[in-house]
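Structure incoming, see below.
Removed from the display is one protein chain of the complex; every other protein chain stays in position.
We just call them A and B in the order they show up, numbering each chain from 1.
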Amino acid sequence: MTGLSEFLDMGGYGHFIWPSYAVVAVVMVGLLIISRRELGTALRDLDALDAPEAPEAEQ
Amino acid sequence: MNGFLQIVRRDLHLAMRQGMDSLMVVAFFVIAVVLFPFGVGPESNILARIAPGVIWVAALLSSMLSLERLFQADYEDGSLELLALQPVALEITVMAKVTVHWLTTGLPLIVAAPLLAVLMNLPDDGFVPLMIALALGTPALSLIGAIGAALILGSRRGGILLSLLVLPLYIPVLIFGVSAVDAVIGGFSARPQLLILSGLLVAALPLCPWAGAAAVRQGIE
Partner (left out) sequence: MFHRFANPTRFLRFAAVIQPWIAAITVALIGSGLYLGLFNSPADYQQGETVRIMYVHVPSAWMALFCYSAMAGACAIALIWKHPLAELSAKATAPIGAGFTFLALVTGSLWGKPMWGTWWVWDARLTSMLVLLFLYLGYMALNNAFDDPARGAKSSSILALVGFVNVPIIKFSVDWWNTLHQPASVVKMTGPAIHASMLAPLLLIGVGFTTYYLWVMLIRIRYEVTANKIRTLQRRQAATGESQA
């Protein structure tokens, strides 16, 4: 247990080191998730447009 | 050369007829500088210390203020397309527009600068380098700004976008312009700074009209 808290403390500099790793993780993972979600939405929209235009044929 | 002079004459004529634009730019320049004593207090030694920087930043902003109109009016009424079709190279046309922009904003700023330097309590040694640095720097600002003005043709939110594009590119001119004045006030020679400013201007003279013309071309396509 002391090993872990010592590791997290980082010689007293833990509150500078961990936030920098955290912000890097948040930005990089965030950008990845946003990009994937945008791609997913676009692919779904494309499928919807490509689908046989049944409702228009009825009109 | 003939085509160049023709466009300069035409645009100067238009600017004269509207008339107010140049005055507005100078008025903005003066007001922007005059705000600083209210912001930092009237102690003359503080004002003297920040005077070169304040005057330069205000000159940068005022020069940028009128950039949006550089191609916009001609773009909207279609005369920019006519200018592009003329036998004169588009680079020359851009150069002529830059010249007019400098004559109607840069030059008035240089004329107004000594007055502001007095208000800001600039040490006497600083006047001459300030004028020389402005004389070398403001044409470079007009040249760099012309690229930005051409890029935003037909865009949404033109004016505010222009400042985001152009201001980072102005930083080198600002640094050496202020540093030339600071050097002389501090008892050094301003020669290196003025040489670098001339270098920036000489480099901008061919490159900026070229890039600006490329931007105009794809804007009117």
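Brief remarks follow.
The criterion applied here is as follows: contacts are C-beta pairs under 8 Å (C-beta built on N, C-alpha and C of every residue); 3 or more make two chains touch, one makes a residue touch a chain.
Given the structure is predicted, the values throughout are model-derived calculations rather than measurements.
Contacts to the hidden chain, counted on chain A, fall at residues 10-13, 16-17, 19-21, 23-24, 27-28, 31-32, 35-36, 38-39, 42-43, 45-46, 49-50, 53, 56. In the full complex, chain B touches the hidden chain at residues 147, 151-152, 154-157, 161, 164-165, 167-169, 171-172, 175-176, 179, 182, 200, 207, 211, 214-215, 218-219.
Criterion: only the chains that are shown with their structure count from here on.
Chain A and chain B have CA centres that are 43 Å apart.
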